[in-house]
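Only one protein chain is missing; all other protein chains are in place.
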Amino acid sequence: MAVTVKVVARPAGIRGHTYLVAVAEGMWVTFRHLMKNFPGNVLGLRKKTDIATLSYPEEKQAYPARNRGLHRLMKRENGDVRCVACMMCPTVCPAHCITIVPEEAPDNAVEKRPRIFEIDELRCVVCGLCVEACPCDAIRMDTKVHAPPTLRRADAILDMEALLARGEPSIATQGGTGPFWREKV
Amino acid sequence: MASEALARRRVVFGESEVSDFDEGDLPTEVMPLQMGPSHPAMHGTVRITLEVEGEKIKTADVQVGYLHRCFEKEAEYATWTQIFPYTDRLNYVSPMLNNVGYAMAVEKLLAIDTKVPERAQYIRVIVGEISRITDHLTCLAAGAMELGAFTVFFYLMKGREWLYELLEDVSGARLTHSYVRIGGVVADLPDGWPPRLRAVLGKVQSAIRDVDKLLTRNKIFRDRMDGVAVIAKEEAAGWGLTGPVARSTGLAYDVRKDHPYLVYDRFDFDVPVGSAGDNFDRYAVRLEEMFQSMRILEQALAKIPDGPIILDDPRVALPEKRETYNTIEAMIAHFKLVMDGLHVPAGEIYSFSEGGNGELGFYIVSDGTGRPVKCRVRPPCFANVSILPKLLPGLFIADVVPTFGMLNMIGGECDR
Amino acid sequence: MADSIFAFFARHLPYDSAGFAAFAALLKSAVFILGFVMLLAGILTWMERRQSAMMQDRLGPCRANLGRFKAWGLLHFVADAVKMIFKEDFIPPKASKLLFALAPMLALAPVLIATAVIPFGAPLCYGRMTEAVPLGVCALPVEMQAARLDAGLLFYFAIASLAVYGTVLAGWASHNKWALMGGMRAASQMMSYEVTMGMAVMAMFLVYGTLEPGAMVNAQGNRPWQWGIWGVPQAIAFVLFLTAAIAENKRTPFDIPEGESEIVGYFVEYSGMRFGMFYLGEFIEIITSSAIAVTVFFGGWRFPFAGTLAASWPNWLFVLLSVGVWSLKVFLFCAFQLLIRWTLPRLRPDQLLKLGWQRLLPLSIANVVLAAGWVLFSR
Partner (left out) sequence: MAADPRTAVETVTVIVDGKEHKFPKGMNLLEACLSVGVKIPFFCYHPGLSSPAVCRQCLVEIKGAPKPVPSCYTAVADKMEVTTNSPRVLEIRRQMLEFTLLNHPIDCPVCDKAGECSLQRHYFDWDGKLARNEGDKVRKAKVVDVGKHIVLDQERCILCTRCIRVCNEVAKSPDLTIANRGSHSVLTTAPGQRLDNPYSLNTVDVCPVGALTAKDFRFARRAWELCATPSVCPGCATGCSIEIHASRGKIHRLVPRENPLVNKFWMCDEGRFTYKAVTENRVRLPSIDGKRATLPAALAEAARLLGEDLAGAPQRVGVVFSFQATNEDTHVLLRLALDGLKIERVYAGGRALGGSDTILVSADKNPNTTGVVRTVPPPLRTLKELTRDLATGALTTVLVLGNEALPVAAATPVTVIVLASNKGPLVAAANVVLPIAMWAEVDGSFANKDGLVQRLHAAVPCPGEALPGWEVLARLGGKLGVEMAYASASEVFAEAAGRHGFLKDAVWGDSSRPVQLRFGESRG
């Protein structure tokens, strides 16, 4: 396709040469906004206005489904942590904010589980790579919760208990159990 | 009379015969002035050491680097995938463009750039053009605000916010998207997203029209912008300027047109250029480019095909989660990609795309392991800012603000 | 009851006594300056943000509530005052301490003093306050004006031009190049525009034949088309006056001495209440200039049917109404100034001076000539 070049205009004319006309035109624009927003701003009729900001703690914007928030750890059906300490997430984390110390799990079918699982939410850059790297659907960032402010830095380090507090049983099937798993939900 | 007085002063005070002043001006003492790094107009922390006579600038020494975050060094210690979050933070008002630019570079080295699914390419164009609009909106908003037109700032920021919301729907984060992956993108467009984009574009257009009315013909604004910091066409090429800054001089260089990538050759759009190369042209070019981007968006939304959104190759892209959970093959591929990183064959490549500020280049060198040996960025605004010391002398202090604003230095990208 | 109080005043403070003049002046300045100007200035600090928010599609400040009393965040100016008083009062180590402390006072005091000559309502008829007194028939009028000076507007200019000292001193005393630059910009700007402003008023002086603001109000009619702005030289004078007044206020598009994103301004080193005084002074200037504009061009307190109402309502009620009308006019004018401020970008210093000296000054001089001709031929 040929390069189509469009020279931008430099409008001048009478409006460009006097101050007053363009000033009046500009003021008409802002005045229109003022009048449109006035009832909403004063009487609280937000719907009919252009007001784009929110009165934050009372009004909140709904987070999109894909929003990346605070981490959480998913659970097994029996309530144990789903994580098997495979170290994929600390490996992929560009901020090195995940610390996992594994241990032997009492259940031989599980074999391995984390003894310590800590995420330093201050270091976290909320990129979501850990969720992508998890081969067990153990870590998720779909809490739609922001990292809360803390008084001490140490309080921003979430341990396994805190991470499991928001956890739910994961419904992801795993381990290729049973024939024709692809057709199962 | 005045010249005689001046001559007398020269004799009495031994002042130099050679003078930059107009004959008749009283010479004032040169005052060094530090503008920045913490100055309201120096977004992205840059320091300009000025020598001024009154308000007139004699010399300007622009010092970048205050936002240096070692992007290139960090990249040497990250896998190819881990670099995406870093690229988000290069030009932080149009992160998608950086994501796309970087992914394209790695794909070229992997020789899979033509195999990226078409839908992914369209999605990249769409999110990239939205990012371009947010980039220009931010530039114009900040530029107008620094000239005192605060209302313009909010009208444009409002539009940017709507677009960010759309990008958040797609990627999960407002600003640090990390949405693109090597071989495609991480997720498909959400359901019902295209109509929302169309609606938002309409609203953004009306906001831009308001701004157009507030500024374009306003004599105060024109006085500030017209004929200030003029760059000649040859000069622009000589200094390596790209993007809207170069186009404002009449240099019609747009990577999307001159070296089409992704699916840009399938869209009908114009390259807006300026005629005078001054600050006003840079403003007008950006304004027009937003409309052109909207044209591309509409065409892309109309043409986007169905299909996969990431390359179906477990050696490049992580397999689908369901496969990973249930098959050893996908699990192995998943592990290999995460722990060893993508195996990019040894070699080097320079790949470039049209970023918000101009030609955004990635020069990457691989030794075949999971990490780059070098990941160098050619940030457009680094080249653009390089001409600033030449533009400033002779202008007033007040001119630094629009000139700097219209060059649109983004610290994260310039200093890296 | 009321009668006995009036009787008491009439006996002890006869109308033509010096004591009455002093007492009335004190009372008027107290009520007007503290009760109106300061309050409106406070409200303007909130309104500036709130109005700009509405212009910019935002919500604006709405959080300063007293318990359940919300009033759209109107109490923000109280919160601001409290904040400013309790903020650290920082003086740069190398600043000139005396001048640094003096500058905000010099910026605030003149604009307060300048309000003295502004007539803010219909005259009160001393001794007949409860009766209906038609306009212009009162024998013992108490002018709603803190000081009635024949030099009137000249006094206003003389005092208001002192405010530039505050600005320049602030810039100089701060020991900061940016502040100094702001001070220098302020000096050149305010001096340049004073000339234009004077010339604009000069035209009106020719039209009215007086410099006394009260007399100017008296010269205008009650109906809007009888106000001072109607007429070619008057309209030009109004535009010139308004432009110059905004420039005097140092507000966008003439906020060059501040130039927040360029040089931050002459008060860059000020914090706390010292900064608050500059800020307050700026808003009082808005009120003053609005008040002068209303007085000279928009009929002061006059409003349609004022004559009828004056002849039928009790005098004190009518005066109160006229003060209310005047306040409304001033308020609307302030809002208009805010509208301008939040619409336009800022000029560059050289363009500002060029505009002042090369455009406005010749125009204002021409307007004086025009006004002279107007006066000559319209009589």
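As written, the chain order gives the labels A, B and C, with residue 1 at the start of each chain.
One rule holds for everything that comes next: a contact is a pair of C-beta atoms (placed from the backbone, for glycine too) under 8 Å apart; a residue touches a chain by one contact, two chains touch by 3 or more.
Here the structure is a predicted model, which is why all the values come from computation and not from measurement.
Q: Since one chain is left out of the picture, which of the remaining chains does it touch in the full complex?
A: A, B
Q: Touching the hidden chain in the complete assembly: which of B:L90, B:M331, B:I364 or B:I387 does that?
A: Considering all chains, including the one not shown, the answer is B:M331.
Q: Taking the full complex into account, find the residue in A:V7, A:M87 or A:V125 that is in contact with the omitted chain.
A: Counting the whole complex, the residue in contact with the absent chain is A:M87.
Q: With the full complex in mind, choose from B:G101, B:P319 or B:G405 the residue touching the hidden chain.
A: B:P319
Q: Go through chain B and note every residue touching the omitted chain.
A: 313-315, 319, 323, 325-336, 339-341, 343, 369-371
Q: Suppose we count only contacts with the excluded chain; which residues of chain A make the list?
A: Residues of chain A in contact with the hidden chain: 84-88, 91, 102-104, 108-112, 135-136, 174-182.
Please note the rule applied: only the chains that are shown with their structure count from here on.
Q: Trace the shortest chain of touching neighbours from chain A to chain B and give its length in steps.
A: The fewest steps needed to get from chain A to chain B is 1.
Q: Please identify the chain lying most centrally, where each chain is represented by the average of its Cα atoms.
A: If we average C-alpha coordinates per chain, B lands closest to the whole-structure average.
Q: Quick one: report the Å distance separating chain A from chain B, using the average Cα coordinate of each chain.
A: From the centre of chain A to the centre of chain B is 24 Å.
Q: What's the distance between the Cα centroids of chain B and chain C, rounded to whole Å?
A: Computed value for the inter-centroid distance: 46 Å.
Q: Show the residues in chain C shared as contacts by 2 or more other chains, in ascending order.
A: 55-58, 342-344
Q: Tell me, which residues of chain B touch at least two other chains?
A: In chain B, residues 151, 158, 214-215, 218, 220 touch at least two other chains, as defined above.
Q: Can you name the residues of chain B that touch chain C in the complex?
A: That would be residues 31, 33, 40-41, 55, 144-155, 158, 214-215, 218, 220-221, 223-224, 396-401 of chain B.
Q: Using the touch definition up top, name the residues of chain C that touch chain A in the complex.
A: 50-51, 53-60, 62, 72, 239, 339-340, 342-344
Q: Can you check the complex and tell me which residues of chain A touch chain B?
A: It comes out as residues 1, 3-13, 15-19, 22-23, 25-26, 29-30, 33, 50, 52, 61, 64-68, 88, 91-92, 94-95, 125-129, 132-133, 135-137, 141, 172-177, 181-182.
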